[in-house]
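I'd like to ask you about the structure that follows.
Only one protein chain is missing; all other protein chains are in place.
When the chains are written out, they are named A, B and C in that same order, and each has its own residue count from 1.
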Amino acid sequence: MTEQKTPDQKAPATIPAQSKQLPGGLTDTSMRVTGTRLDPSGALGSRAASAAHLDLDTPDHPYLDSNELVINMGPQHPATHGVLRVILKLDGEKVLGTECVIGYLHRGVEKIAENRTYTMFNPYVDRMDYVAAVSNGLGYCQAVEKLLNVEAPPRANYIRVILTELNRLASHQLWLGTHALDIGAMTPLFYTFRDREEILKIFEKYCGARLTTHAFRIGGCLYETYAGFEKDVKNFLKFFEPKIDEYETLLTGNRIWIERTKNVGVISAADAIALGVTGPVLRASGVKWDIRKAIPYANYADFDFEIPIGENGDTYDRYLVRMREMRQSLRILEQAVNGIPEGPIMAKVPKVIKPAPGEVYHSIEAPKGELGYFIVSDGSTQPYRLRVRPPSFVNLQALDVMVRGALVADVVAVIGTLDIVLGEVDR
Amino acid sequence: MNPVVNSAVNAAAANVGAAPVGTPYFFYGLAAVAILSGLLVITRRNAVHSALALIVTLLSVAGLYLMLYAPFVAGVQIIVYAGGIMVLFLFVIMLVNIERVSKERQFNRIWPVGLVASCLLLALFIGAFAKGRDLLPKNPVPQLSEGINTQQIASALYGDAGRMGQYTFAFEIASLLLLVAILGAVIMTKKKI
Amino acid sequence: MAEESKSPVPTPPEGEVKPTAEKAVPPASVGAQSPEKPVGSVQTTQAAAKPGGEGAPAKPAATAAAPAKPAAPTKPAGPVPMPWTSPMVEKYKAQYGSGLEAQTYLGQNYFSVDRSLIPDFLRLLRDEEQFDYCVDITAVHWPKREKQFDIYWILYSFARNERVRVRTQIGDGATIESSVSIWATADWLEREVYDMFGIQFDGHPDLKRILMPDGWKGFPLRKDYGILQQDKEWVQINLGIESGQ
Partner (left out) sequence: MLNSFMSYLHSTVTPGEAGNQLWALIYVLIIFAGVSLTVMWLINWVERKALAHFQVRLGPMRVGPHGLLQPFADALKLMLKEDIIPAEADQLIFWIAPVIGLLAAFTVYTVIPFGPSQAVSDMNIGILFMLGVSSLGVLGIVTAGWASNSHYPLIGALRSSAQMVSYEVAMGLAVVSAILMTSLNSTGTGTLSMIGIVRAQQEQHVWFLFKFFPLGFIAFVIFAIAMVAETNRAPFDLPEAESELTAGFHTEYSGLRWSLFMLAEYAAMMAVSSIAVTMWLGGWMRPFPNLLHGPAWELIFSLFPGLSFAAFAGFAFIGTVRMPKHSFFKVQRIGLGIFALVLAFIALVLFVIAIAGRNADTSIAASFREGIDYVYWFLMKIAVFMYLFIWYRATWPRYRFDQLMRVGWKVMLPISLGVLILTAIVGVLV
């Protein structure tokens, strides 16, 4: 996996250049779809044929057989971030192939949605990506607002942006801590949790909940900001800036950290796009694409911030991209908290939400990637069909492509760097 | 090792160290352990058990060396055999499919040949022991301090200041042999160099 | 097929009133559209960011933020689908004729294509129109129709910064071409559609349940799927207790 340097990784990803060579799916050497036919010999072909490519009965070569060891990582394993089960086929310590077995946490969120009214379903979305609950709520509320064709008032948008960016920070902190712990550095975990606490305090003071914050309502926000909200956020900004430097001093220049992450789990931009990978993983491969810029929602268009991108699409770049994203979030927060206007926080929304028959797809840039809601309304008070497009689920699909030929330790590193939340993968 | 020990005998007769305690008991104990574990080595079906028994044998032999006031040899025995070789040995054995091995018949078709060979070897040993009894020292091994054993081995192998040692040449040849063996192993394992 | 894909949203019985509303709204909406600030801001930013996007066709999207709020329960007089016109659409309409309908609803464009055009149409979209990112594949179950399933491909083009939906309809038990060879990401997405709706994808390398346990009976997201007795049965068989409720 080390020398995956297709030219499109180099240049800061001018998209047409990529999409020219995208036809034919993956352009990478180690995984190939020749033309438009699936080539089963190519790694992607065998990857897709997930069960077929690792025959799970133990090999029966009598003597000195150290290869083709099939081990079962998870569902209870310290490094799988929940109940992910990865079946590894190893040659010694080299990974020949993986298969993800998911669904242990499946709660049928989409089925529940069809039996709840739009308002009643709002809290459920927090339980999908419970690390970034506010983002989920924002996506859902805005999708329903789009269906109703109402627009949240400016002040509500500012509050939404502030809380969402804070939540992005919280999610990235949790990712950093657990990722570093997987690679063996215990200390950053405690630093990040110490600082994440400050964010959760703000959430708690705003809406009373720390993790599954049912913060937003369809049409705006239910709660007005508490007294001193701005001051809290500003204090947090002052408090958190040096903390990022602290994390970076521990990791960014650390020789072992670099050796463990550079050229590990490389995925080229073309492969990332073909696999539908979004979020920091896609940006680390050099694709400068962020829904906050491309299709701005809320009032992200009012803020100026950059989209950090990487070059090699390896674990180290993903790490750097997320670290820079934290700093960008701080920029957004600073502008938002200074420019927060007066005014109503709730649009005029009917008591009984009863959208016209129709369908709408709305997606936001969740901390983990594109979080989309596809809602079909039949004109009743309940969604006729609500489809969640979870970033973790789609990103996890890239795991096998990224760890092929790597070592067991790299599998752990890559699972960490994909930043999956099983609650969202399984829904 | 014999000449080394002899030289140690001559040289160390002079300086008498502390009186060792319970020497015979230690000797018989260690010898018994060595023999028993040696038997285990060839009787156990599980290869890992045999390997562990072999390690015990080697360690007790090292203890015997200590009692012969040859601590250096004992140390080398522990490091090289028990510490180094046996670990790699276990390393290999672990990758063998134990169940398969233990199911197999323990004697293959040519066991009579092996029996004959071992009988011949036994006869050879007995003959050597009978003929060469006078080679063995009459009186029990005299006490000699272990304090100079290492230095004696060193001078025997490398020679003292200036003068070339008794066994320097043989020693270097042996090391060359080892080098060849290492290269051969590398070439065998590497498909292409 | 044609008259079905005419009806923009698959209309369950109570939606029959819509055509009237269709006629009613647009003129008012065009008037009401210009002062719409919030959506306007979105359009401008997109125009600034990249050409096309949801901005250009989003004009009807601005229609009638007003009618939504009283939400007359009986008559959902909401925004209505408008025909969607763009060079791309013209091209494919010329190519496929009646098999393809292009509409836009709330500023979101979608094709309603005949099942026979899948997957060639998708491949054309990827190869010619640079829709190189398959956002999502999902389905909707309309038990009352004789072609029970809508299948959606939500596509996005980085080059055009534009998102379209492709919708087709198939009947129960019918199969449809897999698009794994077009977008690798379709693998798990199609597996989930199969898991939840029981729609067979021809040519999928490994079509099996992904979220539900392998031994699961039925397809949960179908409208006629009885949650309780399925759950009871599963619990009794696998956990040996009376009921999980």
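Everything below uses one rule, namely that a contact is a pair of C-beta atoms (placed from the backbone, for glycine too) under 8 Å apart; a residue touches a chain by one contact, two chains touch by 3 or more.
Keep in mind that what you see is a predicted model, and the values were worked out from it rather than measured.
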*If you put the missing chain back into the full complex, which of the shown chains would it touch?*
A, B
*asked:* Touch as defined at the start, partner being the missing chain; which of A:Gly184, A:Gly208 or A:Gly228 qualifies?
replied: A:Gly184
_Hidden-chain contact residue, picked from the options A:Pro78, A:Gly208 or A:Gly228_ = A:Pro78
_Where the unshown chain meets chain B, residue by residue_ = 17-19, 21, 46, 48-49, 52, 55, 71-72, 74-76, 78-79, 82-84, 86-88, 90-91, 94, 146-151, 154, 161
*In the complete complex, which positions of chain A touch the hidden chain?*
69, 71, 77-79, 93, 180-187, 189-191, 194, 250-251, 254, 256-257, 259-260, 407-412
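As a convention for this text, only the chains that are shown with their structure count from here on.
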*Select the chain at the greatest separation from chain A, using centres from the mean of Cα atoms.*
B
*If you average the CA atoms of chain B and of chain C, how far apart do the two points sit, in angstrom?*
79
*Report the inter-chain centroid distance for chain A and chain C in whole angstrom, where each centroid is the mean of the CA atoms.*
23
_chain A and chain B: spacing of chain centres that average the CA atoms, whole Å_ = 62
_Residues of chain A that touch chain C when the two form their complex_ = 15-16, 18-19, 22-23, 25-26, 33, 36-38, 40, 44-45, 48-52, 102-103, 106, 108, 110-111, 114, 146-151, 271, 273-277, 287, 289, 293-297, 299, 301, 348-350, 352-361, 363, 370, 372, 374, 376, 378-380, 384-385, 387, 389, 393-394, 397, 426-427
_Applying the document's contact rule, which stretches of chain C touch chain A when the two form their complex?_
9, 11-12, 14-15, 18, 38-39, 41-42, 44-46, 49-50, 53-54, 61, 63-65, 68-71, 73, 76-81, 105-106, 108, 123, 126-127, 130, 132-136, 138, 140-141, 152, 154, 157-159, 161, 163, 165, 180-185, 187-189, 192, 196, 203, 205-206, 208-213, 220-221, 223, 225, 227
